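What follows is a structure written as C-alpha cells; I'll ask about it next.
For chain A:
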Amino acid sequence: MSGFRSVLRRELRLALAGGSDMLTLVLFFVIVGAIVPFAVGPDRQLLARIAPGIVWIAAFLSMLLGLDRLFRPDREDGTLTLYRLAELPLAAAIAAKVIAHWLTAALPLILASPFLAMILAMDEPTFWRTLASLALGTPALAAFGTFGAAVTAATRRGGLLAPILIAPLSVPVLIFGVGAISPLGGPDQAAAAMLFLAALSLMALALSPFASALAIGWGEE
Partner candidate 1 sequence: MIELGQHAAFIVLAYAGVFLGVAALVLWTVFDGRRTSARLEALSDPKSR
Partner candidate 2 sequence: MTIETTPKMSWWNRLAHPGQFMAWTRPLIWPLAILTLALFLAGLWFAFFASPADYQMGDTVRIMYVHVPTAWLGQFIYATMAVSALGTLVWRHPLADVSMKAAAPMGAAFTAMALFTGSMWGRPTWGTFWEWDGRMTSTLILLFIYLGIVALWRAFDDQLRAARVVAAFTLVGAINVPIIKFSVDWWSTLHQPASVFTPEGPKMPFSILLPLFLMFFAFTFLFATLQLVAMHTEIRRRRVMTLERRAARGDAR
C-alpha cells in the first residue's frame, strides 16, 4: 500500500515542516501542567495526588487543539476532492491521518510528560503508570478526534466545533485513563481500567476511519 505510506509521509512532512504546530501543542501541554501549581499552591502532597489527572487533562486539551488542521486545509485547497477520487480508499487515507495525528499530537506529549511529572512532584511508579495509560489511551483520543474533524470538515467554520463534539464522547477515555493510574480503587481496579482503555483504543481505531470516511463523503460539496 504505497498510497497509505504516501499519505502518512505527507502528513508528517507537513506537520514537521510547519514545526510550529507541534511546538505549540507541547508548549500548551507544559503550560497547562505548570499553571496548576500556581492555582493550588505549593502543597507537594496535594500536587502529587492530582498530578495524573493534570497530565491527562493537559494531554486531552492539547489533542483537541490540533483537530482543525486535520481536514480543513485539505478541504479548502481541493486535496480532499482528490482523495475522494483516488485509487486509495478514503478510509485508508484517513487511517493514515489518524496515525499521523497520533504521532504528531500525542507522541510529543508523551515524550514531554517526564518534565510535567517533575513539576508536579509525581513519584516514579506513578509516572510509569501515567506513561502507560497515556500510551494506551491517546490512540482513542486521536481516533475520536479524527471522527469529530471529519464530521465538521464540510462546515464552513470548524474551529471549536470538533472539540465540543468530541470532548463529551471522550470522557470515558479520560476517566479510565486517570483511573488506570490513581491507586484509589486498588490495583485490580487500575488494571481493569487499563484493559478497558486498551479496548476502547482498539475499537475506536478500527472504526474511526470508516465512520470518518462516510461522514466526509456525505458532507462534502
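Behind the choice of candidates: all candidates are chains of the complex that A comes from, given by their letters.
We adopt the following convention: a residue touches a chain if its C-beta (ideal position, glycine included) is under 8 Å from a C-beta of that chain, and two chains touch if they have at least 3 such contacts; residues count from 1.
It should be emphasised that the depicted structure is a prediction, and the values quoted were computed from it without experimental measurement.
J.: Thinking of the complex as a whole, which of 1 or 2 is in touch with chain A?
T.: Contact with chain A is made by candidate 2.
J.: Please give the residue numbers of chain A that touch candidate 2 in the complex, ascending.
T.: Touch residues, chain A against candidate 2: 147, 151-152, 154-157, 161, 164-165, 167-169, 171-172, 175-176, 179, 184-185, 189, 200, 211, 214-215, 218-219.
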